[in-house]
Structures are given as C-alpha cells and as structure tokens.
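With one protein chain held back, the other chains of the complex are shown just where they sit.
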C-alpha cells in the first residue's frame, strides 16, 4: 500500500541520515536514473520476445528485475523531491490529461503511447 | 496521497480501454521509459549547476519537468505491472536493504549512492 | 570514409567557434547523450518487431532515425574528446578483447552480447 508521498519522505530521510544530499543535485540524480534504467534494459536486451514470459515467470528473475525497477523508482522519487515536484500529483494530472487526449475510440487511438506530448 | 498499487491499476485500465496492451511488451516499455528519461535529461542538460535552483523555481519550468517525471513514472508502473512485479513492495524492500548495506556511520558511508548493488 | 579522429576534431571546432565548450562538461554531455538515445528509442518503441523492416525501408524513416543516430554519435565523440579518450583506439581495443573473450565456438558463445564486461 506504498504511498508516493510517504516513500518520498523515507528516501529523503535515508539520504539526510547519510549526509548524501550534497551529492544529489538534479543532474547527478538524472545520471543515476539513467544508470538504473540501463540496468533494467540489460536484463531484457537479449531475451527474445517469445521467451520473455518464461524468463520472468522465474521467481529469481522476477525478483532481480523488481530490484532494478525499485532502483529506478527510488531515484525518480528523489529527483522529484529535489526539484520540488509532487510526483503523485503530477502523475495523476498527466494520466487525466492523457484520458482527454486519447479518447477510447476514434482517430486519435492509433498508437500505443501511454503519454501525450505537451 | 497517490498509492502505487491504485495508480498501477489506473494505468492498466487506461491501456486496456484503448486496446494498447498489444503494444506494451516489456522491451517496448523499456524503450518508452528510456525515451521519457531522455526528455528529463534534455530539460537539464545545458542548465549550469549554479542556475538550477532559479531554473526550477519557475512554476512553468517546474510543471514542465514534473510532466516529464510523470511520464517516467507512468511507464515504470506499467512495466512493473506487465512483468508481474509489485513495485511498491520491491521499493520498500530495496530501501530496507539499503539501510543495512549503508550504515549511517562508518566506512561504508562513502558514496552518494541511494541504491546497493546485488 | 569518415574517420573518428577527423570527425572529433570537426565537432571540437564547431563547439569552439560557438563558445559552447563552457556548457560541455562531462556530466552535461552524458545527459545530452541520454537525451539522444531516448529519441532513437522513441522512434522504435511502438513499432512491432514484424513491422520493423518495412518501417525502416521507407527512405523518410531511415533518414529520420539516421539523423538521431548521428546526434548520438556527435555527443559520443564530443564526450570522449572532453574526457581525453581516443574513441577509435578504445573501440578497436575493445573489439579485439571481445574476440578473445567470446570465441566463435564453444561454451562462451551463448549470448548475443557484443561487448564483454571488465
């Protein structure tokens, strides 16, 4: 039942307790986010599409990629916090806007895009 | 008060309503995640460290980057969902493990890393 | 017949002529590289595997992705130059090492990895 705001506060406290805020400027955090997304990519890159379900049905592999997705999330919430962005509110607002931009029927519904461009 | 599990369900419903699940295989979602992280990077890349606070004190800039961070989060929750990963549980478990791996004092506390390696 | 060393010199001159070196610190260049890789990813993310050959047989699409791959290359050579790395020599050395690490037959030849880990 993890709440984004509570997890953001926990990651901030974790950073403060270790005096790591001095390393966590926005550019460094985006580099860290890039590094973690790269680790997710490396877990998938050579798995062929037909083999993906079996690959991630394995508890060991699911835990492994879950761990990397967690790293992406930890840096994402920390970056948002450092920038003064309310990630939960921004995400809710974006999804609401996407519902308008991509009606469930009609000519706009032609892509698999989850997000609309500004 | 956004909860990860509820937001995951909302993004899943959004995708199902548009019949977009067929596009949302894990590899395609990681590419989409990469694309959105790239958009965050582009907003920061030429801003000099000293100018960052002023840059993102601007409500327009804060909303702009918040919108891109939201896109990253939307794809992250969708990717976790498609892989059958409980993102909130994985994140809580990772932060707990990091607390053990990086004590608040002592020789391990020498980096700004928020995440521990497996 | 583009040579990496000559192209590196051309990109350096381009940057110096515009007095852009002051923006091109290593971290900013990695963010720019991330942004361009993200643009490549966005061109592929929703194209289904079976549709890829037709998609990029189109001269317009091939030129479009070639333009983004060029952006990745421009930032890569600039980043190597700023770091004092001879990209061509590093690439030749890495490929030679990979030939040893991944024999063309036998038990090591079990992945699609083009690169070996240190």
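Each chain gets a letter, A, B and C, in the order it is written, and its residues are counted from 1.
One rule holds for everything that comes next: contacts are C-beta pairs under 8 Å (C-beta built on N, C-alpha and C of every residue); 3 or more make two chains touch, one makes a residue touch a chain.
What you are looking at is a predicted structure, and each value in this text was computed from that prediction instead of being measured.
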Subunit B residues touching the omitted chain (full complex): 27-28, 30-31, 34, 45-46, 49, 111-113
Hidden partner chain, residues of subunit A it touches: 23, 28, 31-32, 34-39, 41-42, 44-46, 48
Residue numbers in subunit C that touch the chain omitted from display: 1-5, 7, 10-11, 14-15, 17-20, 22-28, 30, 32-34, 36-37, 40-41, 44, 47, 49, 52, 56, 62, 64-67, 69-76, 78-80, 83-95, 98-99, 102, 104, 109, 111-115, 118
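The rule we apply is simple: only the chains that are shown with their structure count from here on.
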Separation of subunit A from subunit B, taking each centre as the mean of its C-alpha atoms, in whole Å: 2
Whole-Å gap separating subunit B and subunit C, where each centre is the average of the chain's CA atoms: 25
Of all residues in subunit B, the ones touching two or more other chains: 23, 28, 32, 34, 36-37, 41, 44
